[in-house]
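For this depiction, one protein chain was excluded, whereas all remaining protein chains were kept in their positions.
Take a look at subunit A:
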Amino acid sequence: MTPKTETVDRIRARALWMRRTAFAMVHKAQLGHPGGDFSAIDILATLYFGVMRYDATRPDWADRDRFILSKGHATGALYTALCAAGYFPEDWLETYMQPRSKLNGHPNRNYLPGIETNTGPLGHGFPVATGIAIAGQLTGADYRTFVLTGDGEQQEGSNWEAAMTAGFRQLENLTLIIDRNRLQQGQSTEDTTGMEPLDARYRAFGFEVAVVDGHDLGALLDVLSASPKGRGKPLCVIANTVKGKGVSFMENQAKWHHAVPDDAQFAQAMKELV
């Protein structure tokens, strides 16, 4: 078995646990955004278990790689990743969205270790990530900064403010990942504003652009773990994904943006997620 195969197997196992656990959290809370959790989970699993440099016992370590979940509603994906990464014990997940839980509906850095900034309103993560990358550039630190946005989220103009500065400043330590599941809350992105040509747009803003299958763990690992040194540009990874990936009745269904499962649906999903 090659090192890469081992890594991919580890990521796959973690991603499966994350999907099962996140869906159980949503089922118990009867709240959440499972569709967007499931389109993003393979990306988060790849980052946390194959790419990023961090130490869960030292969340404030200055040279840690940073990840920002700009699509902050996908807390099922983020909390399960942070838990599996060792930032907090598994029983905390049971409290998801309960009164006074540290696991708020959107991430709060003051509640949980491992969260880099508070998100929720869309279009906030990419500007903050740009600031983190500028700080790294100023100090010569070699940490990397990753930010994940939704594809519908790209409609927020603040992203394009960030793209202008990130491209201009050649922030090679910055990676923008777009969860391209083609569905926003209410309908298809292509029936709303249209996003294409998304790759050409980011190239025009000075980014290196990679378009990958966002559920192909090997492809994600390759593109995200490649050294940014000498690239001279920020990287934009357009990850083509499936909203609700892994559960037949959720896949590509806009209503599963924030629908929650009943007992029968939960049981069915657990049968499929093996």
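To be clear about the criterion, a contact is a pair of C-beta atoms (placed from the backbone, for glycine too) under 8 Å apart; a residue touches a chain by one contact, two chains touch by 3 or more; residues count from 1.
We adopt the following convention: contacts and distances are computed from a predicted model.
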| item | value |
| --- | --- |
| Name per UniProt, for the chain absent here [options: "Transketolase", "Aldehyde oxidase", "Formate dehydrogenase subunit alpha" or "SusC/RagA family TonB-linked outer membrane protein"] | "Transketolase" |
| Of A:Ser158, A:Ser188 or A:Asn240, the one touching the omitted chain in the full complex | A:Ser158 |
| Given A:Gly131, A:Pro197 or A:Gly232, the one touching the chain that is not displayed | A:Gly131 |
| Touching residue (missing chain; options A:Ser39, A:Thr75 or A:Asn118) | A:Asn118 |
| Residue among A:Thr5, A:Gln30, A:Thr139 or A:Ser248 touching the omitted chain | A:Thr139 |
| For subunit A, residues in touch with the removed chain | 62, 66, 108-110, 116-121, 123-124, 126-136, 138-139, 141, 157-158, 161-162, 164-165 |
